[in-house]
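Before anything else, here's the structure in question.
All protein chains but one are shown in place.
Presenting chain A:
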Amino acid sequence: MADIVLDKVTKAFPDGTLAVQEFNLEIADGEFVILVGPSGCGKSTTLNMIAGLEDISSGELRIDGQRVNDKAPRDRDIAMVFQSYALYPNMTVRENMAFPLKLAKLSKEEIDRKVDEAAKVLELTALLDRKPANLSGGQRQRVAMGRAIVRSPKAFLMDEPLSNLDAKLRVQMRTVVSRLQKRLGTTTVYVTHDQTEAMTLGDRVVIMRAGAIQQVGEPQELYDNPRNLFVAGFIGSPSMNFLPATVSEGRLRTSLGDFPLGDRMRQQVSDSGGDLIVGIRPEHFEDASLIEDSIRQRGAEFEATADLVESMGSDKYVYFTVEGEKASAAELEELAADAGGGDLPSGGSNLVCRFSAESRVKEGDTARVWVNLDKIHLFDPSDGRNVTLHEGKSSGVVS
């Protein structure tokens, strides 16, 4: 077990592209860290550099306080789980799991003992004599995990290990991975493009974009206090609603209506010039008829026609179309492209709101919607910065 330190680690490919730029991160012993971001953001490259499968162009990588930049993967004592599982097709499950131990020249009894132990943990005992071709996706995934844990390495690296599983199995395996990591207490770096996996699994999440770290923090921290537009849009499902806004006469003018601004915010906003982007998470809206008077004045109200109502049982997702221009910023375009929804047809902005299940709103109704002003984020479209952050905490627009 060990801590992993990445000190200004950079990866430049021969053609000049910078896959990872000055990556700084300290991963504590036993920590579960997730690298997440859209495809091509450099997360896998970073993982491969930790593994030793890619050279580090500049900067330093230390495992257990030791510089390992020039060490071969086999000398780093870390195990990796691949998206394709990379099981040796000619070996049985037992042989696959024993392979790293055999290479480490352990005695036969010790190998058998360790393999049996790992197989028991992962419920693979009945499958030990099978070949990978005769296993299901989930079983293969478990074998890949087993091969990683048998030799008790200093750290686990996981490169999208659950991406090839179907949705239901992925959720199950997520808990398996999480429990296993907690039980073994081994430092783990986990790469994924799925923000749900990132939120549910990690002690800390590193959000990457175009080779650079956007924000590092605990999942809830990233969710509540996104440092910029990219983080705000990437974390959360359904994702945050973004609308263009302007400030005039001390009020925030949006296509949902005018919102009051607090003194501190008024000062903040005047620095950043006229245009802004408002970001509101779906759960910070509510059917106005269900709001108690005591908290009603913490928010503002507006009217809109519901396009679609999805009842999830526990709550309702209500979709509105808001007239006017869409919010535009480089980060938002990138997020839309990553989500594959970049070319959805829409006049105006789509607004997703999460209402309580008691809400009586139906499709086609004009609903009165309440929005919690304490939870609104404001972003500067020029650099994506969250201007509502105050000492790292988001404090709403009326502060």
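Everything that follows uses one rule, which is that a residue touches a chain if its C-beta (ideal position, glycine included) is under 8 Å from a C-beta of that chain, and two chains touch if they have at least 3 such contacts; residues count from 1.
The rule is simple: contacts and distances are computed from a predicted model.
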{"item": "Hidden subunit of the complex - UniProt protein name among \"Cbb3-type cytochrome c oxidase subunit I\", \"Sugar ABC transporter permease\", \"Anti-sigma factor NepR domain-containing protein\" or \"NADH-quinone oxidoreductase subunit F\"", "value": "\"Sugar ABC transporter permease\""}
{"item": "Touching the absent chain when the full complex is considered, from A:11, A:43, A:94 or A:147", "value": "A:147"}
{"item": "Options A:34, A:49 or A:80, residue touching the unrepresented chain", "value": "A:80"}
{"item": "Residue ranges of chain A at the interface with the undisplayed chain", "value": "51-53, 72-74, 78-80, 82-84, 86, 88-91, 99-100, 103-104, 131, 133-134, 147"}
